[in-house]
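For this depiction, one protein chain was excluded, whereas all remaining protein chains were kept in their positions.
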Amino acid sequence: MSSTKVAPTSSDLAHKVALYRSQYALRQFEKRAYDLFLEGLVKGTSHLSIGQEAIAAGVAAAMRSDDWTFATYRGHAHTLARGVPMTPVFAELMGRTNGLMAGKGGSMHLTSVEHGVMGSYAVIGAHLPIACGAAWSAQYRGTEQVAVAFFGDGSTNIGAFHEALNFAAVWKLPVIFFCENNLWMEYTRTSEVTAVANPAADRASAYGLESIIVDGNDADAVFEVTSAAFARARAGEGPSMIEAKTYRHGGHSRADPGKYRPDEELAEWMTKDPIPLYRTRLLEAGVSEDELVLIENEVDAEVDLATDEAKAGGVPGEDLLLKDVWADGGASWRN
Amino acid sequence: MSSTKVAPTSSDLAHKVALYRSQYALRQFEKRAYDLFLEGLVKGTSHLSIGQEAIAAGVAAAMRSDDWTFATYRGHAHTLARGVPMTPVFAELMGRTNGLMAGKGGSMHLTSVEHGVMGSYAVIGAHLPIACGAAWSAQYRGTEQVAVAFFGDGSTNIGAFHEALNFAAVWKLPVIFFCENNLWMEYTRTSEVTAVANPAADRASAYGLESIIVDGNDADAVFEVTSAAFARARAGEGPSMIEAKTYRHGGHSRADPGKYRPDEELAEWMTKDPIPLYRTRLLEAGVSEDELVLIENEVDAEVDLATDEAKAGGVPGEDLLLKDVWADGGASWRN
Amino acid sequence: MAELTFRESIARGIAQEMRRDESVVFLGEDIGAAGGVFKGTVGLIEEFGGVRVRDTPISEQAILGAAMGAAMTGLRPIAEIMFSDFFAVCWDIVANEIAKSRYMTNGQMTFPLVIRSGNGGGLRFGAQHSQSVENWAMMVPGLKVVVPSNAVDVIGLMAASIRDNDPVIFLEAKALYSSKMDVPDGEIVDTLGTAKVLREGSNATLVALGAMVPRALEAATELAASGIDCTVVDVRSLVPLDTATILREVSATGRLFTVEENPRLCGWGAEVASIVADEIFYDLDGPIVRITTPHIPLPAADALEDMAIPSVERIVTTVHKSMNS
Partner (left out) sequence: MAELTFRESIARGIAQEMRRDESVVFLGEDIGAAGGVFKGTVGLIEEFGGVRVRDTPISEQAILGAAMGAAMTGLRPIAEIMFSDFFAVCWDIVANEIAKSRYMTNGQMTFPLVIRSGNGGGLRFGAQHSQSVENWAMMVPGLKVVVPSNAVDVIGLMAASIRDNDPVIFLEAKALYSSKMDVPDGEIVDTLGTAKVLREGSNATLVALGAMVPRALEAATELAASGIDCTVVDVRSLVPLDTATILREVSATGRLFTVEENPRLCGWGAEVASIVADEIFYDLDGPIVRITTPHIPLPAADALEDMAIPSVERIVTTVHKSMNS
């Protein structure tokens, strides 16, 4: 785990304050999403990434606005971190007409093409080859855009992972494979079903790639290591794979209390919670407590407002049901 | 490429003469199969492994009779090397009732459960996880049986490869993954579409396995390296992956002349033809020319007889068409 | 006699067979200590241990490949594919390998295995976790396909599937997992390929499967109130298909309505309709009508999902309209 330490400059500081704001917002959004779930307003499932915000925030900060994010079912943070407003995301979780996809996708499929969020994928591994395709199109059109695919530690054992990694390496595609290693799959520890200790990094060499591990609870470290990968990708040097060590504070999905995890493990990782750690770092770097409180209050207000706006959304009807199966906007398969 | 050199003993010599016989028989069988194809008697496709016989012979020699072979569409040699007689294999290629599967499988699906040949699989990669299943059953029942899955260099880029390797490693299954690296897929050079130089061996570490490369044109070397892998598997030490360097003398399948390969490459590999090399080695070790000629004549006669017997087989009828979809012997899906 | 949920019946059915036969083993993701994501396998690892009940990596091809290889060498594996949508990542092993290998080898191999999976919608999980894939399996020669509609049938059909010597795709309607029923004590073993007539009527025959069975029954009750008396057939097993029962019951009323959760095109209902239109054409008194989910991916929002999957109301309206036209 490497993170270059440089004395912060004022522009550094602005960047870092923004990173704090982003992480804090992701956290507050998801806490609210959980409440809404418990209230019965989020009807399907939802997978929170509370504890992993440093990754979403750190990577997004390293992206160009025309770069592409490919997320998993655990994609709230990655979606919001690209600048998607909270209201349509809350509304999507609640299945409302003002949802990001008008309720048709739900929590596991958040997509905002406008913000470069090219979908959240709920079948393990699928989006890795799909991200390769976006990268291929950038390469073909010479746009220097880069695709980032996020995935979990447990997802490294599925076939699509292997195919995508080899394919990207051979075609030298501008794609970054980002593994968020939170140690657990749903209820099984990944190390129990994986042949190597670092499920992504220990496999990089199988694709001729450098093995990269980063502290996933340190947004600065994530930002740096990812920025370097973007630079390589834009320079035509091909893909990178990054493995970030992190932890989810809650259960896998919905109301899972995550009881299968040893108390000490959770306790240890709670001491590494990226948000208080980053807050302390900012205070030490000279940011004032007041400034941070102001940010926090702004975000809290944003979450409240977005919740209200989302709740005000309508219930989708038959027009939406039969909309957009096809490019002509309809669902007709016959004449 | 390692091959321990020890002075041959007489039992060594008998073993080696048997290995020669096996390689020679595989070669003669396939030359005849090619003739039959040109004559229009083999109707579908067929994939010869002329040039790769040292592998089939060497591995089979290291197997217990109750071990299991899982082959690909390029499976004639692996089937015969386990002791399956030539007649039913020829007959299968010709679609006759006396075929190994009465014509229902064809060249790409040779199977003889009686001889431990647990099928030939024509979709790239599929049999790797299936071999894991056989190995799992051996482990569960404590029989010390071992499963061997053969596959090509080009098959290392498909998802099933990755899943099988990880699964076998984690469950410590008694299975040997044997890569016959003949440099080519169908008409594309594997190195052009593969991220590493040794498509199997360079990926062993991704599954916590040792990287093993062997000269696939040397039956003794193949025998030794595989014997060691069998010993590990029977001792409960889990899977091995072996990559053998070899070359197919002919095209990929059917009447493909293999013109896409540079003349010099073919010429170089022809000098490494495993059969004349092994013959010379035997002569140097003191086996007489007469003994070898006798063997060759016997095999040639066996090929002729098997050809005639196969040709005498009947044309399959409707009873076979509707036989053995189900375990009850029939094909009925309704009452 | 005890009241069991559909999900509890799954563990009971599997346990019944694992007790009886050492060669029955069970593998899948999170099936062990976690008791399955739908809590359908609670208690099995405790009773049978980690050698017979085994957690796997997220590697569906490996899971089903392992099941196939184990079956061809003497075990009787049960494999779980968590959501039936994930059949798509391991379809080669199912459709090309397991389904075909007995035939291709001219009967040299037998594949006594069961693949069970959570199937269908109703849980607002969206298009990739809600599909009804019974027709994916039905269209592939060499697969048996079983879809129970209640807790008792779960046990009996699970037992029959495990004892069967052919590969069985066993689809559990997720929407029924929490449904409850009184279940008799002792061993329960049912028979594959037998449909059940749940209600006898004289005007029309509703043929339904899985989660659509309780809806068809409820619709029949409503329809009876307005003078349309329906037979309701629970298909239970698509392969083998009990065409005898279906043909008899459709002949008796002269009208067939299928109630299907799968999207419209090429569903099991199309097969049943085609068999009827061929074999008892002259017994029909009117059009054959399929009541299905429209041919769209399933939406996530509750309001939309409820519109998509055939509801009691839609069944009632459709039958009414068709019978009165």
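As written, the chains take the letters A, B and C, and residue 1 is the first residue of each chain.
In this section, a residue touches a chain if its C-beta (ideal position, glycine included) is under 8 Å from a C-beta of that chain, and two chains touch if they have at least 3 such contacts.
These numbers come from a predicted model, not from an experiment.
Participant: The chain left out here touches which displayed chains?
Facilitator: By the stated touch criterion, the chain not on view contacts A, B, C.
Participant: Just to verify: which one of B:Ile158, B:Ile242 or B:Val303 makes contact with the chain not shown?
Facilitator: Looking across B:Ile158, B:Ile242 or B:Val303, the contact with the absent chain belongs to B:Ile158.
Participant: Looking at the full complex, which residue from C:Met68, C:Met138 or C:Val259 touches the chain that isn't shown here?
Facilitator: That would be C:Met138, which touches the missing chain.
Participant: Return the single residue from B:Tyr20, B:Tyr247 or B:Trp333 that touches the missing chain.
Facilitator: B:Trp333
Participant: Can you list where chain B touches the absent chain?
Facilitator: Within chain B, the residues touching the omitted chain are 43-45, 95-96, 99, 102-109, 121-126, 154-155, 157-160, 185-188, 192-194, 260, 315-318, 320-322, 325, 331, 333.
Participant: Using the document's contact rule, name the residues of chain A that touch the chain not shown here.
Facilitator: Missing-chain contacts on chain A: residues 68, 101-102, 104-105, 109, 111-114, 118-119, 121, 123, 126-138, 140-141, 145, 147, 159-160, 163-164, 166-167, 170-171, 320, 323-329, 331-335.
Participant: Footprint of the hidden chain on chain C, which residues?
Facilitator: Spelled out for chain C, the touching residues are 85-89, 91-92, 94-96, 99-100, 103-104, 126-128, 135-136, 138-142, 239, 262-263, 265-271, 273-274, 276-279, 281-282, 284, 286-290, 294-297, 299-300.
As a convention for this text, only the chains that are shown with their structure count from here on.
Participant: Chain B to chain C: how many Å between their CA centres?
Facilitator: For chain B versus chain C, the centre distance works out to 40 Å.
Participant: Take the average of all CA coordinates in chain A, do the same for chain B, and state the distance between these two points in whole angstrom.
Facilitator: That gives a centre separation of 46 Å.
Participant: Could you check chain A for residues that touch two or more other chains and list them?
Facilitator: 157-160, 192-194
Participant: Of all the residues in chain C, which ones touch at least 2 other chains?
Facilitator: Each of 56-57, 59-61 in chain C touches at least two other chains.
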